[in-house]
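What you see is the complex with one protein chain gone and the rest in place.
Showing chain A:
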Amino acid sequence: MFSRNHRSRVTVARGSALEMEFKRGRFRLSLFSDPPEDTELQRKLDHEIRMREGACKLLAACSQREQALEATKSLLVCNSRILSYMGELQRRKEAQVLEKTGRRPSDSGPPAERSPCRGRVCISDLRIPLMWKDTEYFKNKGDLHRWAVFLLLQLGEHIQDTEMILVDRTLTDISFQSNVLFTEAGPDFELRLELYGACVEEEGALTGAPKRLATKLSSSLGRSSGRRARASLDSAGGSGSSPILLPTPAVGGPRYHLLAHTTLTLAAVQDGFRTHDLTLASHEENPAWLPLYGSVCCRLAAQPLCMTQPTASGTLRVQQAGEMQNWARVHGVLKGTNLFCYRRPEDANTGEEPLITIAINKETRVRAGELDQAQGRPFTLSISNQYGDDEVTHTLQTESREALQSWMEALWQLFFDMSQWKQCCDEIMKIETPTPRKPPQALAKQGSLYHEMAIEPLDDIAAVTDILTQREGSRLETPPPWLAMFTDQPALPNPCSAASVAPTPAWTQPLPWGRPRTFSLDAIPPVHSPRARSVAPLPPQRSPRTRGFCSKGQPRTWLQSPV
């Protein structure tokens, strides 16, 4: 057997001449001290430096807060890329120096470490749920606290960012449209995800003052200890565990704070949506603090190159199953988990069906050997697959020893890649090429609270009335006559007992201010009572929760809503 440090399902007849050939043929691939690669990195570095200068100028010229936010974001992304590329260049130079002065590899040394193929890793449909407290809706009425957030993603030395999104109380989660693709990932990749946020309003403005005051009062510390606590919070807020982003230059622009982060690896890759935990990185004291639920949903897909690119091709003779002497000449293409045998080389590109397709997967066993019995054609390859109780073996012949050698090498590499990329090699995961992002639009799209209210004809009365009654409460001497229409519970027959529905009538429960409602009714059979028809659906009832950081309190209700 070969001395390999990976489990191999490829065997060579022991003591055969072939085995000797292979051993000798395993020259170590020298690491190129590759000017082309480094030049590329240098070029990127120069580009980022230029971009950074541009961003600095733009930031200095900004008059509006939202523009400043975009410019600050660009500046920070540039800074972090510059650092990252510089670090990588340094690492490469060091590696080159070590190569030159290090021990010369010799044939008798241990065989070269096989390295897995690269792959494309794509993260998309990123969504971060928020969890607003009831009280958020009714404090600071009229001034809507807004945040600008974006995600920074790093894999290796590559850094990418999502678009910036403005968040306020009317959003239930932060959904990014971006599709972020990294093209040079190895199976041991670490994709670091960081969420940065900044206040849209000037920090220290009146908005937030009531909240801060309440916080101060409720968490009373002595003056000096309070000062110390605050100092330590401030310094801890930005540094975390070496976030990718650098602290803002003291330009007087908006300040982004790291809100949360997580690292995703191969284990998180799946052809579907998954939820991952976020490590929250800021406290309520931080002006940019957002009530994050603590998870992020996304689709993380990976396409190793061995699945999408052919890894070997050439002429083969394949023994037709069941027919001993009939060897068909084919053009074999090893791609992903199959060895396709086409009648003619052109067929591989024209989409013609191959003559035979042989599956190559984690369970396949491959054997190379010299058949003494076949004259003139000694270089054979056997590929065996288990189908239920049956074992099916295909025998192939290559044209020469070198050809057999290169097929075996390709198969070894494929098995190694499969063992490294694991679930990514079961089936090809679909990755959509990200469309180039539109440049950030100037503010006004995400307008004020009033734009986002999206009043629907049936909603406005209910929404306004609810707000009014909530605010005025007992101060209304004589409730307007039409108010009576909203005091009834809609007739919702449900198998649960009434205990699951909070006893208070609907109209005293707070409705989220300004949240657009999709007004929907069960229509079949039609609800006959005209009063019930005009009432908004049973509003999401939020039980009062305990205050405090990351309060996932004790919900008391089990709400039901018609859709």
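The working rule: contacts are C-beta pairs under 8 Å (C-beta built on N, C-alpha and C of every residue); 3 or more make two chains touch, one makes a residue touch a chain; residues count from 1.
We adopt the following convention: contacts and distances are computed from a predicted model.
S.K.: Any idea which of "Myotubularin-related protein 12", "Sorting nexin-2", "DELLA protein" or "Tax1-binding protein 3" UniProt assigns to the chain that's been left out?
M.R.: The correct option from "Myotubularin-related protein 12", "Sorting nexin-2", "DELLA protein" or "Tax1-binding protein 3" is "Tax1-binding protein 3", the UniProt name of the unshown chain.
S.K.: Looking at A:Gln64, A:Ser115, A:Thr275 or A:Gln309, which makes contact with the chain not pictured?
M.R.: Checking the options A:Gln64, A:Ser115, A:Thr275 or A:Gln309, the one contacting the hidden chain is A:Thr275.
S.K.: Among A:Leu89, A:Met131, A:Ala268 or A:Ile428, which residue is in touch with the absent chain?
M.R.: A:Met131
S.K.: Go through chain A and note every residue touching the omitted chain.
M.R.: Residues of chain A in contact with the hidden chain: 125, 129, 131, 172-173, 273-275, 293, 295, 297, 456-458, 492-497, 499-500, 512, 518-525, 540, 542, 552, 554-563.
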